[in-house]
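One chain of protein is taken out of this complex; the other chains stay put.
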Amino acid sequence: MWKYEKKLQYPVNIKSNDLKFAKVLVTQYGGANGELGAALRYLNQRYTMLDDKGRALLTDIATEELGHVEMIQTMLSQLFANATIDEIKKAGLESHYAEHKKGFFPTDSNGVPFSVSYIATTGDAIADLEEDLAAEEKARAVYENLIDLATTDDIIGPLLWLRQREVVHYNRFKELLDEYREKR
Amino acid sequence: MWKYEKKLQYPVNIKSNDLKFAKVLVTQYGGANGELGAALRYLNQRYTMLDDKGRALLTDIATEELGHVEMIQTMLSQLFANATIDEIKKAGLESHYAEHKKGFFPTDSNGVPFSVSYIATTGDAIADLEEDLAAEEKARAVYENLIDLATTDDIIGPLLWLRQREVVHYNRFKELLDEYREKR
Amino acid sequence: MWKYEKKLQYPVNIKSNDLKFAKVLVTQYGGANGELGAALRYLNQRYTMLDDKGRALLTDIATEELGHVEMIQTMLSQLFANATIDEIKKAGLESHYAEHKKGFFPTDSNGVPFSVSYIATTGDAIADLEEDLAAEEKARAVYENLIDLATTDDIIGPLLWLRQREVVHYNRFKELLDEYREKR
Amino acid sequence: MWKYEKKLQYPVNIKSNDLKFAKVLVTQYGGANGELGAALRYLNQRYTMLDDKGRALLTDIATEELGHVEMIQTMLSQLFANATIDEIKKAGLESHYAEHKKGFFPTDSNGVPFSVSYIATTGDAIADLEEDLAAEEKARAVYENLIDLATTDDIIGPLLWLRQREVVHYNRFKELLDEYREKR
Amino acid sequence: MWKYEKKLQYPVNIKSNDLKFAKVLVTQYGGANGELGAALRYLNQRYTMLDDKGRALLTDIATEELGHVEMIQTMLSQLFANATIDEIKKAGLESHYAEHKKGFFPTDSNGVPFSVSYIATTGDAIADLEEDLAAEEKARAVYENLIDLATTDDIIGPLLWLRQREVVHYNRFKELLDEYREKR
Partner (left out) sequence: MWKYEKKLQYPVNIKSNDLKFAKVLVTQYGGANGELGAALRYLNQRYTMLDDKGRALLTDIATEELGHVEMIQTMLSQLFANATIDEIKKAGLESHYAEHKKGFFPTDSNGVPFSVSYIATTGDAIADLEEDLAAEEKARAVYENLIDLATTDDIIGPLLWLRQREVVHYNRFKELLDEYREKR
């Protein structure tokens, strides 16, 4: 089970008004390579890891990814917080407003709802860890795409930090995979 | 952010061998009215609640639902743990084995992958809370269906407990909704 | 069975040219909280209501919702009727034109195709009626979002009327639910 | 708009107990080639037919298909009506019961939820009518598959009648398409 | 099995810079009526054609459609090749860039991922060939929509050629269907 701690893993404080960025940012919430998929992937796969160490690693990273989901949610929430209807129209977010007003939803940047078809669990620890390496690299790539599109430092800061975490996770998964491959 | 505590919210200890039950149980993980959808629904809606009390309530219940996800996962894991190929064939779980071996996946009981199309966020706190009441009642109904189908006490016990939690959550959401309706 | 009567439930006569509005309006046709989902939800659930009164109420409201589907379709049809390619491009509806020319399709405002994953039937009349209350409130909320985005009276008029019908339906479902709860 | 007439288009009165057949029958409700898809396809396409005659034909057939939806729903409802838990388990319908108890849902025979991805509207009357011909032939083929699988006359009777209606619709659409092709 | 020949079926050489067109063009790759769906439809249906001639025809046309997939991919690739971030933003393709950078993906023009729900195989050769006629007409219609939206000759040229191939395929399928209908 989990305990909630009322604190973000890394501070988010968006004061600028790049509302349009919400449309692309949301993909790191509910897109194919986003944080929600990552958390669910590891939460599900952990039951077929080969040992306690493996199960603990996946639980640990999954729990951190839940915190990343919360960071992205907070960024989205701050972007929408003070937006007027006119600003929403100007940013091309009418479709968003029609569906969710100033709320938001786990979709990709085209508005396609999140589905677990993005993730896999084969019950084979080696195959699942290869999927995890791929997941971390794909998330890293998407963060880089977002950073290319971002225009203000209060957005770029958290994205750089989140991107870096993917690299750290990649390395931790790689280490476990190497160990498991040797054992096989 | 969240902290993981290595403990189930309610004990799960399945020793019986009703492997076939895994096929229906999984819907309370990844089905339309399952625990994963519940957790994500509240985690997403909390940003447009009307006050801190509302945000705290949704965070609180969402966090508990994550723990329920873990309970269902543990039940599935225990059901598969010692199954032989022959038992899997006898239980009609060949399709499951082909896809996930002794792992499992967030689907409904027909194997349809979980999607957030099951949940909604309108950005209107009243509408969202009505959705939450419906969610809790639907989850309660599905637990009752599962209990009708279950055959052993080590499965029925946790299901009864989980069913009861849905009733408690319904009442807490109802109280908040009544308060918000009055304020409107 | 049904008989078609060549008449709209409430008059629709759009002469203004807010083509862009078609992109958001379509969600009340094929979106998560739209009229098509409402009609199908009640048509499906009516078979497990507890008595003739319940079955009749759901049939009655479902039939009305089919008429609302037709109203939204008519609005979409009138918006597209005289549009030129240039106007379609200006309104940002190239994607729509590529797929459907001057026709339209049951999607949400992002173009995601309608699916019955948006609706539920648990076979439990209480749970299903709670879902219906939620559905009516969510549809009401979306109509309000659309009215916020609309700019001309010939569009706002029918939307206001449709919004009001959701409130009426909510009350009728509420009455039945209260009755069923007492009986239980 | 539509008026409901409390009468089936063709009588359905299933007294036999082939519960297992419900699992395949449901595809003519919510499957790729089922009656719901047919009704929605024509209801949507009618707005871009070339003349009143075309619009009237599609409205007419769509309205009849809604009545066919109701016939299939009634068949499903009668099959489930008196089933006990044991009979449901024997028929392999545990998954159904878990999700919908004695209700049912618009899915295909594998339990995949209905989606409008099965249907198309191009805004080109010729292309849409070709799609309608295909739809009627595919529905005819599926009815024949179902009749191959059915074992009792109270089920086969309505299926034969429904199959025949697809042939009639095919011919009516063909006539209109030929006329439109000549005009082009 | 197939052999790859490093050559396009018809030359594609886009030098103009109508990046915005990529957003609609992609539907002929991964949309409901696109080339990928066509190829897979025939590849799948060929196993239940009535004779070798039928199987050969479907294999032949499917193989050509794979080549059309490649042509559309090449067009997309050339459109993105030299685009700068600023041009991508100007063209309204931020969402695309966030997900795929300068790559692309089989979706419709709204970004909805390709699914085989767009295609059907009934196992009945007559019904399947009617579906194929419909497919070719719908693809023809979409090419015409795209040509309406296109602005430069280096794009319109290949689209005209591809449109024409749909007409040829329609005629070949029609001939086979007529033959099969007579035999029945």
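Odds and ends about this structure:
Order of writing sets the chain letters: A, B, C, D and E. Residues in each chain are counted from 1.
We take it that contacts are C-beta pairs under 8 Å (C-beta built on N, C-alpha and C of every residue); 3 or more make two chains touch, one makes a residue touch a chain.
Predicted model, so just to flag it, every value in this text is computed and none were measured.
Though it is not drawn, the left-out chain touches A, B, D, E in the full complex. Checked against the hidden chain, the listed residues B:D18, B:D60 or B:E99 yield one contact partner: B:E99.
Mapped onto chain E, the interface with the missing chain covers residues 1-5, 7-9, 30, 36, 40, 43-45, 47-48, 59-60, 63-64, 66-67, 69-70, 73, 76-77, 99-107, 113-117, 121-124, 128. By the touch rule set out above, chain A reaches the unshown chain at residues 32-33, 115, 117-118, 120, 122-124, 126-127, 130-131, 133-134, 137-138, 140-142, 144-145.
The missing chain lies against chain B, touching residues 85, 89, 92, 94-95, 97-99, 101, 107, 110-113.
Note that only the chains that are shown with their structure count from here on.
Traced through touching neighbours, the fewest hops from chain B to chain D number 1. Identification of common neighbours of chain C and chain E yields A, D. Interface of chain A with chain E: the two copies contact each other largely through different residue positions, with under half of all numbers used appearing on both sides. Comparing the centres of all chains, each the average of its CA atoms, the largest separation from chain E belongs to B.
Chain geometry summary: the mean Cα position of chain A and that of chain D are 41 Å apart.
Measuring from the averaged C-alpha position of chain A to that of chain B gives a distance of 22 Å.
Contacts with at least two other chains are made by residues 99, 101, 107, 113, 115, 117, 122-124 of chain D.
Per the contact rule defined earlier, chains pair up in contact as A-B, A-C, A-E, B-C, B-D, C-D, C-E, D-E.
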